[in-house]
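A quick write-up on the structure given underneath.
Every protein chain but one is kept in place in this view of the complex.
Now for chain A:
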Amino acid sequence: MTNRLKKIFTVVIPASAVLAAGTAWFVTRFPASSFEKTGSQGEPSAQLVARGEYVSRLTDCVACHSVPGGAAYTGGLKMVTPMGAIFATNITPDRERGIGAYTLADFDRALRSGVAKDGHRLYPAMPYPSYAKLSDDDVKALYAYFMKGVPAVHLENRKSTIPWPLNMRWPLAFWNVVFAPSDVYRPDTSKDAQWNRGAYLVEGAGHCGACHTPRSLAFNEKGTDSRSAAFVSGALIDGWFAPSLRNDANTGLGRWSEDDVFRFLKTGRNDHAVVFGSMTEAFNNSTQFFSDDDLRAVAHYLKSLPGDGQRDGTPWQYEPTQTKALQPAGRQGIPGAQTYMAKCSFCHGADGRGQGQWVPPLAGAASSLVPDSSSSINVTLNGSGRVVAAGVPDSYRMPSYREQLSDGEIADVLTFIRSSWGNRQSPVMKPDVKKLREQTVPASSSPVILKTR
């Protein structure tokens, strides 16, 4: 045997074998759980189950693990990725088809580390990078609720349509090392308790960043806490532009007071905006159920995040000029103005200022001031969802103009809105409307990238 061959047999092969074994071990290993040693604890107390139900409102599990008309937590929501569709799973306590056989440690590993009971890695459409920050107490309460407070439903999970080899889950183990925070929330001792509670809710349980933080090419959120300027700085998701939640005067919460933020999350509306797009569901299922103290903490924390004047541009100021141009003779010469008066002005006002907290203004609205016009186009095409506050449905709702207005008319009217009353944003182009019109047809098979909400 030549020296070379010998070397191959004695060094390279064993070394590769060790490496392969090491990799295999790593990508299939069960991450640590603080509950490994916790045995069965017997019946949880009613208080713990109730506390868990509250935590489930904070974490908004129902948003993805349910479909309209289906039983709560039975999964089935389709999430389209560029590689194929995945479906949210049954997380009711059914022993075979749900998570009834999960121990507390299994549950914890799925929730905070993204690893299922059988060891497969979850796609980060499940916001475990945010849930990683949940406290042990909240995890325990959530587990008690899912085992005892949620009825078991024997419903089969739907299979993902991602083809082999893209459907292999183990590479996600490496993604997790690089991108997923793995530690519970650690309070910042330089900040007060309310701020820290807000940070825990926004960065962790509420996983606001899943929609509001821009993602990089690997689909990871560009920032996961207040130290990053990218955190909740606004992002395009599912055909909606989730605006900045930082103190950006135009595209964020710069002009909102803490009380405005509180009222928005509690009642779904304030004088600046009314929930629409995916936020309607987040409000209907989640934020309105936060305790007042928790909502105030969220508002307090968000208002501490600095804006970025460079990204945001010159702060908006109301200009009444356009209102005069809207007289019958004047508006015939301005593209979009006639459509505005005939279709939009009766609710949003000829002055663009809306009607108090009931109908949102378009003048100075974040959706009118962000470069990305997706939200404006989407809400015009498809209208807004039903906002149900404290069990009462809203009196006023944006209707769908999909059948009434052409791509060109929508482009013109939105361009008009985005350049009136002090709004100064780029025009909306017809092809953008066309694209979103096709993408948002309910039966469309075109991918809407990473449906995470």
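Criterion: a residue touches a chain if its C-beta (ideal position, glycine included) is under 8 Å from a C-beta of that chain, and two chains touch if they have at least 3 such contacts; residues count from 1.
By our rule, contacts and distances are computed from a predicted model.
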| item | value |
| --- | --- |
| Protein name as given in UniProt for the chain not displayed, "DMSO reductase anchor subunit", "Protocatechuate 3,4-dioxygenase subunit beta", "(2Fe-2S)-binding protein" or "Amino acid ABC transporter permease" | "(2Fe-2S)-binding protein" |
| Contact residue for the chain not shown (choose from A:9, A:30, A:174 or A:346) | A:346 |
| Among A:82, A:119, A:171 or A:356, residue touching the chain not depicted | A:356 |
| Which residue of A:14, A:171, A:371 or A:399 touches the chain not shown here | A:399 |
| Interface residues of chain A (partner: the chain not displayed) | 327-329, 331-332, 338, 341-342, 346-347, 355-356, 358-359, 395-397, 399 |
